[in-house]
Structure formats: C-alpha cells, structure tokens
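One chain of protein is taken out of this complex; the other chains stay put.
A and B label the chains in the order they appear, each numbered from 1.
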Amino acid sequence: MSKLTTTGLTKAFSGLVAVNNVSFHMDEGEILGIIGPNGAGKTTFIHLVSGILLPTSGSITFKGNDITYAPAHVRSRMGIARTYQLIHPLENLKVIENVMVGAVFSKDKSLKEARKSAEAICAELELGRLERDTAQLSILEIKKMEIARALANEPEVLFLDEVMAGLNSDETKQLIATVQRIARERKLAVGVVEHVMGVIRELTHRVIVLEAGELIAEGTYETVSKNPRVIEAYLGGAA
Amino acid sequence: MAKKRNATILVAVITVAAVVILFWRPTVLIYGLQAAGLYASIAIPMGLILGIVHIVNLAHGEFMMLAAYATFMVCQAFGLDPFVAMVPVALVTAAFGFMIYKLTIRQALKSPELNQLILTFGISIAITQLINLSFTSQTRKMSFDYVSASVDIGELSFGIYNFVFVVIAILMVIGLRLYLTKTISGKAALAVGQNPKGASIVGIDVDKTYGFVFALASGMIGMMGALFITRSSIFPGVGGPFTMKSFCLIAMAGVGNIPGILGASVLLGISENFLKAFRGTRGWADIVFFVLIITVILGRSIKGKKA
Partner (left out) sequence: MKFKTSYLVAAVVAAIMIAFPTFLGAYPLNVARSVMTYMALAITWDMLLRSGQISFGIAGLFGLGSYASILAVLRGGMDPLLSIVFATVFSGAMAYALGFAILRLRAMYFSITTLALMEIFRIVIHNMHDFSGGPEGVVLPTVIFGGNASALYWLCLGGLFITIGASWFFEKSKMHLALTAIRNDETSARSNGVNIFKYLLITFVVTSAMQGMMGAIQVQSYGFTAPDTAFDANFTLLPLAIALLGGIHSTVGPMAGAVLLGVAAEWLKLKIPYGHLIVYGIIIILVILFMPQGIVGMIRRAGRAAGRAGKQTGANHE
C-alpha cells in the first residue's frame, strides 16, 4: 500500500498555478526523485504535502488518512518530515538541541530521551561536537544537522529538498550513501528534489517530472531521461 | 488592491455620514471632518516613512510635540504667529529628523524589526522626558483670535478655523503625489520604497533617499507641530496618542496608500465625534480608535490567512 498519495493536487497563487492537478504516490522503502526545471513547482509541491502551504484543490492521504488540510505540526507528528531548500538552522539553539526539537515535539519525548535519540542519530550521520552553535558548522554539517532533525521526528516519509546543493563531489558521494543507508534501515519513503542529474541517477528508484506545475512524466531515471517531453522541458528551460 | 480598499472605506464613510446628517445634528459631520483633517495631516508623514523607509517611527507624535514646544518658545520670544513660525520650525525639525536618522535609525536598518521598534520606542521616551525635564509636565497654551472664528448657517453655529487642517491634509496628499510621480528624487524614493535592493542596483543612493525622506517627513510633522499649538494646549505626553492614531490610520489604509489615509481619518473623526455628541457616551469616544485599530489589524490577519 502506498504511504502517501495525492489526487489532483493544485495550488494557485492569485492566478499563477504553481502546482496543477498532480496525482502521485510514494511507497515504503522507496526513494523517489522529484525533478523539473527551475520554477516547475517542486518546492511548492513539498510545501503542500508537508502542510506549510494548503492546496487550492485536490487531496492528500497519508496511510489512508485524509490530511489535505491538517496543519504542518500535526503532519510531522503523524510521520511526514522534511528539510528545506534554503537551510533553516535554529541559530539560538545548540546543534544537539536543534536535533532534539523533532524528537521532543513530534514524538513527545522527555528532554533526556530526546537527547539520547538525537545523539544516536547524529552519531549515525557522523555529526560530532554537538554542543556547538550552528554558526560554527560547515555546510555539510548543517545539511547533516537538518537531516538529523528531520529523522528525530521518526518519520515514515521524508522529503529532502536539495540537500546536496552546495556540496563538493566527495561530500555529495558521502551523503548519497548516508541517505541510501538510512532509507533502507528505517524502511523510509524518501522524496528527493535535486538539480544534479547524477545524484538522481545514483540515489533514486523512481522519478517524477514536473513542468510548470504539471506532472509530465514518471518512471525510472533511465526511461524518464529518454522521454522527449522531458528533454524538451529541460532544453526549453535552458533556452 | 489599494483602489478596492479605498472604495470600501469610501462607501463606509459615505453611509455613516449620510445617516448622521439625515437623522442627527450636522455638527457631528463638521467636527468629525475637522478632526479627520488633523489626524490625516499628522498621519501622512508617518505613512511616508513607513511606506518608503519601512520603519514604524514610534517617536512620530513626539517629533510633533517637540516642534510644538519649539514653536511655543519662538512665538513667546519674538511675538511671531505660529503660521510664520512654522517655516523655521519645520526646517529645524527636518534637520532634527535627519540627525536622528543618521545617528540611530540608519544603524538599525539591518537589525530585526523588533530592534527597530524598541529603538524608536526609546527615542520617543527620551524626547518626552527631555521636554518633561526642561519644561516640567505643566500644560502650556497660546491663544489666538482667529481660532475662534465661526460661521452661522440658520440656527447652526460652528467654528471654522479647524478646516485649516482639512486643507493641509489635502494639500499634503496632492503635494506628495506630485513629488513622488513628477520629480526625479520622488521617483527614486518610490523605487527605493518598493525594492531597495533593485533601486541600489540601478544606481539610486538608498541611504541618501532614506535620509531625505526622513527629513521631509520630519519637516512636515514639524509644521504640524507648529500649527498644533493653535488648536490645543501642549504638555510632554501630548504627542503619544497621535503616534498610535497615525499608525492605526495607516494600517487601515494599507502601507503605501497615502490617499487612503484621508478616508480612514474621516471614518475615525466622525465616529469619535458621534460618541462625543451624547452626554452618556462622551467618555467612551477615545475607545473608538482603539477598537478600530484592533478590528482592522485582526481583519487584516484573518484575510491574510484566507488568501
């Protein structure tokens, strides 16, 4: 059974339709790539699914429950976690506290338990020296911290919005392996937005392609990348 | 959006006004309009700063109070009329505003909005207390013959002097419109208000524009301070309520919508005078404005949620 499905999901901003009639599903243990040219509506789509924005029409179900209009914090408690394209560190909290937030509020853990599980997750992601301020972290470390915070929510569905952006090739390789491992070990459904096609090819089992808010193709990376409509969307976007 | 809002305010105002005239005393309308003129002409400079520099100047009313005291001193010392004194006072207040901008507000432009709010709050306290320190909290008053000029129409007799403020408010709106659309410096200010980054990319000196707008608005409020003394006695706390009222009017009109301030002022002025006209509700007239401000702000936020 699909973990997460959307049916005819649409979001319009005073006339501009950012996401148009998108129906999709995500299954347990699957890493799904969400690609498309700039402005295709990928981030808006994740905002809709995670509850940061509410849709104009259409519906979203999570494990069979309708969550179309559920607030974001309720969704994260149910098991949908995400990171952001623009990093969102909580700069007045220490690294460990940043990660604990997810555990404390989504899983109602005591501070002590939350600290323990946050430490375990950080160890798993090889993120050390957790008493630091977030200002002292490198880009890679911030990205890891944001993934750790999302994982502390103990989600079943995780969205990673351009986590690889700004990393060099070694760091990217390292993070790809990490994401694959955590997805496998936790049987997570992971949605990945990336611009670098190499990452999508390495990481994902299946890909959906958005263009101008519409879902134009779906399938494995190999089939999708040969789809003439997809090629045109990308070339058109470049021209 | 702004046009639609103006229209809504206008319809509300016309309905209220019509009901009042038809079924009740016309003085409510007359005094309401006069009050509206004063409110609008004080709020417009604040709206200019908020629209272009994006700073809520909580010391706005205190600038006016300071100018009123300056006028008081000048008039006492040289026997000038406030309508003459307003020229030098406006210039001095403009210089004062420019200095406040350079010394404090400019440093806080990049800080969080909360810091800016607290900063101007601190400035307002400092100015009030400076006057308290040098003049004590005693009220000062100056009387002028022309203020009591009145007109009789049939059985109706009312003061006409306060219509001066209506004229000033309208002149301010027209003047600002001409300045912002016809002059190079005004166009630059408008561009900076809409997008400071973009404006600086095309070569507009944002800092200079902010400084000028601040000085211009301070000069305008300085002029109002000079005229305020013809109408009301002054004391250190006299400006405070006008800061709030101005902010309320701007919030009603929508930031950046200067003509809308006129409509909002009429609504406020007439509703206040409506309550003042009954003995039983006279004491409650002050509450109108606070209820209005909360209604408007909450209405905004709910509308914002839905959109």
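The rule is short, and it goes like this: a contact is a pair of C-beta atoms (placed from the backbone, for glycine too) under 8 Å apart; a residue touches a chain by one contact, two chains touch by 3 or more.
Bear in mind the structure is a predicted one, so any value in this text is a computation, not a measurement.
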Neighbouring displayed chains - absent chain, whole complex: A, B
From B:87, B:178 or B:298, residue that would touch the chain that is not displayed: B:298
Selected from B:12, B:108, B:142 or B:206 as touching the chain missing from the view: B:108
Hidden-chain contact residue, picked from the options B:99, B:130 or B:277: B:130
Subunit A residues touching the omitted chain (full complex): 50-52, 71-73, 75-77, 81-82, 84, 88-93, 97, 100-102, 104-107, 111, 149-150, 152-153
Subunit B, residues in touch with the chain not shown (by the definition above): 56, 104, 107-108, 111, 113-115, 117-119, 121-134, 136-137, 244, 247-248, 251, 283-284, 286-287, 290-291, 293-294, 297-298, 300-302, 305
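Going forward, only the chains that are shown with their structure count from here on.
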Approximate Å spacing (C-alpha centroids) for the pair subunit A, subunit B: 49
